[in-house]
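All protein chains but one are shown in place.
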Amino acid sequence: ARNGVPEVVFGEGKQADQISAIVGRLIARHQRALVTRLDAERAERVLRDHPHGHYDPISRLLCWGAPPRRLPGTVAVICAGTSDLPVAEESAGTLEWLGADVARLNDVGVAGIDRLLAHRESLTRADVLIVIAGMEGALPSVVTGLVRNPVIAVPTSVGYGASLQGVTALLGMLSACATGMSVVNIDNGFGAAWQAASILSLLERGPDPRPASFEGSASTAPTSQTQASTEPRTS
Amino acid sequence: ARNGVPEVVFGEGKQADQISAIVGRLIARHQRALVTRLDAERAERVLRDHPHGHYDPISRLLCWGAPPRRLPGTVAVICAGTSDLPVAEESAGTLEWLGADVARLNDVGVAGIDRLLAHRESLTRADVLIVIAGMEGALPSVVTGLVRNPVIAVPTSVGYGASLQGVTALLGMLSACATGMSVVNIDNGFGAAWQAASILSLLERGPDPRPASFEGSASTAPTSQTQASTEPRTS
Amino acid sequence: ARNGVPEVVFGEGKQADQISAIVGRLIARHQRALVTRLDAERAERVLRDHPHGHYDPISRLLCWGAPPRRLPGTVAVICAGTSDLPVAEESAGTLEWLGADVARLNDVGVAGIDRLLAHRESLTRADVLIVIAGMEGALPSVVTGLVRNPVIAVPTSVGYGASLQGVTALLGMLSACATGMSVVNIDNGFGAAWQAASILSLLERGPDPRPASFEGSASTAPTSQTQASTEPRTS
Amino acid sequence: ARNGVPEVVFGEGKQADQISAIVGRLIARHQRALVTRLDAERAERVLRDHPHGHYDPISRLLCWGAPPRRLPGTVAVICAGTSDLPVAEESAGTLEWLGADVARLNDVGVAGIDRLLAHRESLTRADVLIVIAGMEGALPSVVTGLVRNPVIAVPTSVGYGASLQGVTALLGMLSACATGMSVVNIDNGFGAAWQAASILSLLERGPDPRPASFEGSASTAPTSQTQASTEPRTS
Amino acid sequence: ARNGVPEVVFGEGKQADQISAIVGRLIARHQRALVTRLDAERAERVLRDHPHGHYDPISRLLCWGAPPRRLPGTVAVICAGTSDLPVAEESAGTLEWLGADVARLNDVGVAGIDRLLAHRESLTRADVLIVIAGMEGALPSVVTGLVRNPVIAVPTSVGYGASLQGVTALLGMLSACATGMSVVNIDNGFGAAWQAASILSLLERGPDPRPASFEGSASTAPTSQTQASTEPRTS
Amino acid sequence: ARNGVPEVVFGEGKQADQISAIVGRLIARHQRALVTRLDAERAERVLRDHPHGHYDPISRLLCWGAPPRRLPGTVAVICAGTSDLPVAEESAGTLEWLGADVARLNDVGVAGIDRLLAHRESLTRADVLIVIAGMEGALPSVVTGLVRNPVIAVPTSVGYGASLQGVTALLGMLSACATGMSVVNIDNGFGAAWQAASILSLLERGPDPRPASFEGSASTAPTSQTQASTEPRTS
Amino acid sequence: ARNGVPEVVFGEGKQADQISAIVGRLIARHQRALVTRLDAERAERVLRDHPHGHYDPISRLLCWGAPPRRLPGTVAVICAGTSDLPVAEESAGTLEWLGADVARLNDVGVAGIDRLLAHRESLTRADVLIVIAGMEGALPSVVTGLVRNPVIAVPTSVGYGASLQGVTALLGMLSACATGMSVVNIDNGFGAAWQAASILSLLERGPDPRPASFEGSASTAPTSQTQASTEPRTS
Partner (left out) sequence: ARNGVPEVVFGEGKQADQISAIVGRLIARHQRALVTRLDAERAERVLRDHPHGHYDPISRLLCWGAPPRRLPGTVAVICAGTSDLPVAEESAGTLEWLGADVARLNDVGVAGIDRLLAHRESLTRADVLIVIAGMEGALPSVVTGLVRNPVIAVPTSVGYGASLQGVTALLGMLSACATGMSVVNIDNGFGAAWQAASILSLLERGPDPRPASFEGSASTAPTSQTQASTEPRTS
């Protein structure tokens, strides 16, 4: 546990008793556990073995135990439409389990821009922003343009036809004209939360006192293209 | 200038005199400027008008002026192969212009994992990591697994055939099994640098004293799916 | 209600009680409501709460109330094959709920061009035309060539193999050699109807007496490429 | 000349003398002509044969003659970035040649939403809006949400990597959550202009006094799915 | 009935009673009928109304009546693997219903080339060949190289992973190095049969005594590129 | 020379002297030769070695010698737009070299359907039809619906944006609702001509007197799915 | 039985009684049989007819009989995650049935590189390595870099969103920067095993005493491009 954070269990494609066994070991060692992508039926069966957990049917998260301490700062979790809520709640729930404070803002799609702009001042106060949208995936561009703090964009598989199960939103977010945002996989609310928490953790610890340096290595940057030639490696 | 940072000029598809005019205004107002994606020929012509700048032929960056102050921490800029250097240097040069300290590590592709692992300890000291790779784009997954700080992955268009001009690396990075990384567009070394600098800026300022909150808004998170129904909006 | 038209509810992925709650608020405020993409089972459950509505199993539309007034003109809703009917009826039903007069023409695919041409004179009388086709999606090109009024093309997911769930028809319509048509998403009969109604609404109101102008703005058109350079923005 | 408008010549892939011959016939018959997608070199050679025309290097339009009369209303031509200008000017120039009044608004990308919102009131006064954007193509969604008149969206091939030469913007616009917009092909400023002009023409003529009707035809809409069965056709 | 052949009913997506009604009209007029893509359950229900038909569960064809006369020649229907049989039998059954003689050859995939070559002499005797294959779709190339008569290739959706539901076989057949073959849609055994029968019909009638000619038309072939310019059309 | 027809040389990617050598051998043996996809410069160089040939710059065909005899019947070569002419002429020229009579019809795209319909009667007299179109590729569907003889469709790479270099036209033709047509590769006018000529050759010879039969083979069609099981093969 | 190995039955899409019949013939002739891709239900039904077999629910393999002799060497079957186990076990089980010794290593994904490196020395001892991974598919690159023996990579359909059902892993493996590996189809554990076994068989037999040679053939390699011209073939 490099961060004192136990590994999170990806629930998709695992059977209830498999999950139960893993969770048992995690609780024994860490006094807490988190399972993602779990339907209500399997959650119920796992909870029979490990009763003191909490299952949320929107985010499909099942968790046990409280975070050992609070992370500094706040993460805003913002989503475009009601259909994006499961992904937003996967982010929010994961963040809360990781000890982060979350501020939620839902249903602020770009086609009704005033609803978003009404929260403009609050948006700039968030230390990290997770912005979630399906269909054309335009929300993160707009939000990134409104704030200076880092934005993590999550495309969702919401939509039909030209939405291509989230691929359109994904490509749109990657192509976005706004600088200061990066992107995770389609529907990956969990991954965005983890990345956001890693930024808050860094904020907690402050910069490393021993600055990273690869000096002395043969691989540091060339001063010119001609000098860029690699040392011949042999296999 | 929300951050005191002047807008960066995207040089691709702009003529030398257009760039010269924009740069003139930027220098007048901010005493510095940065142009990306500029070939040597146009750079030379722009430098005739604004001679105190510096052009780097690998990164294809042209810049004027020093950053007003240094950002805290270090960003590691790591790339898989020699062919990825232009993208890596676009990141590194942008970061330096933004006032960040950069530690470069080149030619550490996953097919020779020992070269990467030789720098393991240094990697963990970087406050943010930008990891750049073309072809199958596997390097960010491995690096993310070695460190706890945030990783920003940049796919490059290096490769041929099944590499699909960087699309394969892009999709691979988004699908990566490692948590704690996010992705920017193909060859977008600039965007990764900006995102990394926004994290260092946050580190400099610390968390916002007024935590973000959208309370009082009609749009905060539902406690259950049934309550998730949107207020009817009308157009 | 900018147009006096209440927001339409997208039924896909919403539960009956969620829809019922939203519809309740809409009827209270506007005396009418429209839900799209609703299967018979959920429609029946919503109708139990709000009994004075009408459900159509082909279009899968559920609606309450009459339009406050008729729009001028007629919209022709034309489809290529029997399998495209659900999309055509989504268009037609939406238009009727919006107060537009609809003229339907079905099963006039281009492989039997005479069936279409038999209606040539009527086609030219339609003020707006919605043309719906799956498979190769060729019908809108032919119709657009026959008329001078605006054509809105709707690709459908009808077909198999190379039809790629409507993507082929979509790309074909966008590539069409006929000028005077535009395209909406696959199966989006609703969107085409809304666009058609917005044209009829414009027809009803006539041109705005205060012509749009962005004069005085820094962003009006350049007289030459050299002058096109943007004012430097700063973030 | 159904509309009194001569056919427009698509200049791409045609040689100067071919274009010259076609233009000669068009001017003889209509006293005016328009050629699109023409580079400066071929334009110059065509102008030698037909000297009273005007060539614009941004839009790459070459035209002769004035429109016989002005169309009612105004079309707003709005674009996201400087690089989208050639497409925007193809729209604007085509509209002017067709006799429409154009209001231009450039460089109002969604990442700097305030620049767009500054023109909010003017936007609502435009009778038709053409909205042009590359990269993630989010601008049309935002604009459509601000106005009630019809919006025609034009994706451009501007961008790199995940932008896929305009395919990402195209798919994004088609997936957009905003209702009231339709889409034309990538970079097809001409097609959007033609569609916009066809709406203004309709506005000029008013609704057809003989409403379209396909009554009496065997192909009008079924009242239920069971009655939808096609008359057996034979080949 | 241009050919005396009644229209064939595409069974996919139609309800049993819809099909029954259409079939009733077809039998009344033509004394025969053919329905494709019909599952056993709906076939049984249709047969209750029209009992003298025959249903084949492999090809999923349901038919009534005998062809009025035999077509000359033989069509070979050749398929690569057992899993391609439903498509092969859709071809064979359609051909038989159209009055053609069919010679079947199954399970002769290219990975066991001797099984195919054992029939080499018979292959050259077929007047038209329909060659059906999934996966890499290589069989039509090999067969086309062995014979001089026309080959119609049918890709099937058989395979997994890189087979992309038949798209790989389709693209492969279109790219084939063998000349003398053409291709129909994925799984479209029916379409291949119809095309083959149209060739046999032509064989029956012989060449048209009045040779096709578009002389006198403005659109016949240019003698040189310069003369290729189209007459200006006007809309 | 199974058909007495020498192999045709694919000129793309071959050097002039390579082509010259092959052509020399072909002329020595067959007294005639055909090279496709040849630019004017290489054609000129090959003609220096083998002067009695003829080069056509539109079709890019270079040929020597006359066909030994005329094939029966006529092939109509029909194309949608002026830009499709090179492909149409590759078909027409190949057919003429193969001894077939060709009737050309150009610039009859579906957006101006009357130009096509003016030739309706002539179309039905063609024994085989090659129909060529780019962009949405709708022309073959319409033509196939007008005639009973076999249609071979050729998609072209003409178009931009959503045309995807001919892939859209290709997929559209394969998805077409018209029965009686098959498709060859993008821009493959040569392949369509060859297939058409193979049909005329069959017409010349008449059906094979020894009907194809694979009787006695273990691989003939199963009478039911249960019997379809393959003989176990071993490797 | 070129190798004394009976053909393996692909169970997907075959009915239990079909499989039973084939298996009966195989056992009669070879005393053993292997069926792949079989679910438990059909396996049970086949085992009723042929009871002395063994079914494994993870690999979904059903087999009878022992290999006639052991192959020399060992194949390492290595997989990235628990979800890849069914594919890994399809490889391992097939190899065991073919008489190969298998060394399994599971759950050694690149995001936790130490788990893989802990087995570094053992990896170099494997004579052939099958490396299985989904998502970004990076494991084979890393493993190939660690060993000198041949690596066969198997992408799996494990993952979501940008994983595109295994296409991302497939393209990534093909683009890999590591030399010494080749790739089979998505989820094709069987194919990798067969290829590995063919290498072990070669190891068993040693190099062929009569070296392959195509001398005397007209098709051996050219000494220069000019001489590369093919003998004219005729059809």
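Each chain carries a letter (A, B, C, D, E, F and G) given by its place in the written order, and its residues are counted from 1.
Please note the rule applied: a residue touches a chain if its C-beta (ideal position, glycine included) is under 8 Å from a C-beta of that chain, and two chains touch if they have at least 3 such contacts.
Given the structure is predicted, the values throughout are model-derived calculations rather than measurements.
Q: Among the options E:G109, E:G191 or E:P207, which residue touches the chain absent from this view?
A: E:G109
Q: Of G:Q18, G:S141, G:S163 or G:N185, which sits in contact with the chain we cannot see?
A: G:N185
Q: So one chain is hidden, and I want to know which residue out of G:V9, G:V110 or G:I199 touches that hidden chain in the complete assembly.
A: Touches the omitted chain: G:I199.
Q: Please identify, in ascending order, the residues of chain G that touch the omitted chain?
A: Listed in rising order, the touching residues are 2-3, 8, 57-58, 72-74, 76, 82, 85, 88-89, 92, 101, 103-108, 112, 115, 118-119, 122-123, 125-128, 148-150, 152, 170, 174-175, 179-186, 190-192, 194-195, 198-203, 206-208, 210-214, 217, 219-222, 224-225, 228-230, 233.
Q: List every residue of chain E that touches the chain not included in the displayed model.
A: Chain E touches the chain not shown through residues 80-81, 109-113, 117, 135-138, 141-142, 144-146, 159, 161-164, 167-179.
Q: Contacts of chain B with the missing chain: which residues?
A: Chain B touches the chain not shown through residues 82-83, 148, 158, 160-163, 179.
Convention: only the chains that are shown with their structure count from here on.
Q: Determine which of the two chain pairs, D-F or A-D, is joined by the larger number of C-beta pairs in contact.
A: A-D
Q: Going by more than half of the contact pairs matching by residue number, which of B-G, B-D or E-F reproduces the interface of C-D?
A: Looking at which residue pairs coincide with C-D, the repeat is E-F.
Q: Approximately how many whole Å separate the CA-defined centres of chain B and chain C?
A: Whole-Å distance between the two chain centres: 41.
Q: Using mean CA coordinates as chain centres, what's the gap between chain A and chain B in Å?
A: 18
Q: Report, in whole Å, the distance between the mean C-alpha point of chain E and the mean C-alpha point of chain G.
A: Between these chains, centre-to-centre, one finds 36 Å.
Q: Counting only residues that touch at least 2 other chains, which ones in chain B make the list?
A: Within chain B, the residues that touch at least two other chains are 2-3, 14, 112, 167, 170, 174-175, 179, 185-186, 225, 228-230, 233, 235.
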